[in-house]
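A protein chain is absent from this complex, but the other protein chains hold their places.
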Amino acid sequence: MMRKRLYNIGAILQGLGITFKFMFRRQPTVPYPSVMKQHAPRFHGLHELRRYADGKERCIGCELCSSACPANAITVIGAENAPEDRRSPGERYAARYEIDELRCIFCGLCEEACPTDAIVLTPRFEMSDYRRGSFIYSKDRLLVPPEAGVGTPPDERPNGIPADLGRVAEVKSTVDIAAGYSATNRGEVLKTHRRGLAG
Amino acid sequence: MDAVMNAAPLWVVILVKSAVLLLVVVTTFAYAMLFERKILAWMQLRPGPNRVGPWGLLQPAADAAKLILKEDLTPKTADPLIYRLAPFISLLTAFSVYAIIPFGASADGSAWAIGNVNAGILFVMAIASLGIYGISLGGWASGSKFPLLGSVRSTAQMISYELSMSLSFVGVLILAGTTSLDGIVNAQQRWWFLLPQFVGFVIYVITAVAETNRTPFDLVEAETELVGGFHTEYSGLRFGLFFIAEYVNMLTVACIATLLFLGGWNAPFGLGMVPGIVWFIAKVACFMFFYIWLRGTLPRFRYDRLMAFGWKVLLPIATLNLIATAVWVAYWGK
Partner (left out) sequence: MIAFWVISIVMVASAVATVTAKKPVYSVVALLLNFAALAALYITLSAEFLAVMQIIVYSGAILMLFLFVIALLSSGVSSFNVGPDRMPKAAIPAALVIAIALGFVVYGLSNASIATPAAPSGSALGPVGSADVFGSVSDFGKALFTTHLLPFEITALILMVAVVGVVLLAGDKTPFVGTRERAREVRREMREAILREGGVQ
């Protein structure tokens, strides 16, 4: 009995030792708003609609993404391109394109389904807002402005096949990871550089 | 400075001293709280409060502002008069101990304190025993179940542990041969009472944690079972007052430990060039750290274990320690 009790005092001292040691451990916490952690290269975040190098929209309004979407988050209404004002190289373009980011589960199936690689998921994830309506992203916020660049279109990849699957995300969207969207391994570099949409 | 002090009438001196001390204690409370949150956070691999001001140093101000701005609720079933009175009883008793705690001594040996009472340590005990009223009245007056349970627990706990605490004091009193606090400190110039009264010190540390209702003895406010214990119904500033009282009590207990067992403002190892007040503060800070360290380490006691521990382990050990000390002093001491 007595020995058991004394043993317990030992346990208390051991516990005190552990907490003392932990006081000097490095904390894994990343103080988020001031320091950004780097995402995996293929992180599924906010969508964007890309353009070709000549400024034309990639989307041809085929609604494949909409039908592929398991969450029914995408609404596409296509329209014929007028000959004098061609929005996309194909016959049709998306007159309206809306994604409800509250419904979206960020699965990336829309990206898989798209025949022209128009819709892609970027690593951006800060889209909180106070009103539900503002989570419905329409073309004005999804479509990249012409000066934002084009990423790497599939037709410029060797054989049209992504050579390095692990790096696809780095080139698929217009977000320039190297330029500092995100950060080095423990996130010491601030998010100084934001390009593209959804600011 | 001394000339001014001698010229002014006694009550002015006491008033000024009290005001200064109050300010110091409240500031210490604020930073003790921040200190605790930081240390706990580090022990749990968190950064702790770091948003308000550099390293979170302005956090106490933010907390105070929040508490002041919050709504002051009084439940319908509460007893309004006593419900409002209770936090002030807690606060009053917590602060009035500082009337007699000496923090250092001038070269001529007079202690730095507002008042120097011959029965110093007894006075501290008397005031501390009144401190329970704040908790138990507050819990009763809230008119709901959890606070009542919390306050009943606290009453039983504090009464039980007060006994062992007093007994651990008496060992020191026998060695020092006086009950005045600066007398006790002066008696420790050669040896801290930590050495001859080690058992007493351990008992004091345990009972002190219990008296201030801190983990692992925080059954009074056990949030997992009693929501918030005696202060469940309190909000805003009244809750803040209880909060201040708890931390000020912690500080008191640390001061008493320093005065009684850790040699007060006496420097260890003949390091006399550092002023005594620095030693005093350093010792109090160490004790406070130990307190927080305990909180970061130990889980809460079960209630029956708490009582059994107090009455069946601490009290007998404290009594034996007292008898041993008395016998030692009577036959070999002095």
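As written, the chains take the letters A and B, and residue 1 is the first residue of each chain.
In this text, a residue touches a chain if its C-beta (ideal position, glycine included) is under 8 Å from a C-beta of that chain, and two chains touch if they have at least 3 such contacts.
Worth saying up front: this structure is predicted, and the values here are computed from it rather than measured.
By the touch rule given at the top, the unshown chain touches B in the complete complex.
Only one of B:40, B:62 or B:156 touches the absent chain when the whole complex is considered: B:156.
Across B:43, B:94, B:132 or B:187, the residue that sits in touch with the chain not pictured is B:132.
When you scan B:95, B:112, B:140 or B:265 for touch with the missing chain, the hit is B:140.
Residue-level contact of subunit B with the missing chain is found at 10-11, 14, 77-79, 81-82, 85, 99-100, 114-119, 122-123, 125-127, 129-130, 132-133, 136-137, 139-141, 143, 148, 151-152, 155-156, 159, 162, 178-179.
Going forward, only the chains that are shown with their structure count from here on.
Centroid to centroid, with C-alpha atoms defining each point, subunit A and subunit B lie 53 Å apart.
Those residues of subunit A that touch subunit B in the shared complex are 12, 15-16, 18-20, 22-25, 27-29, 31. Residues of subunit B touching subunit A in their complex: 39, 42-47, 50, 293-294, 296-298.
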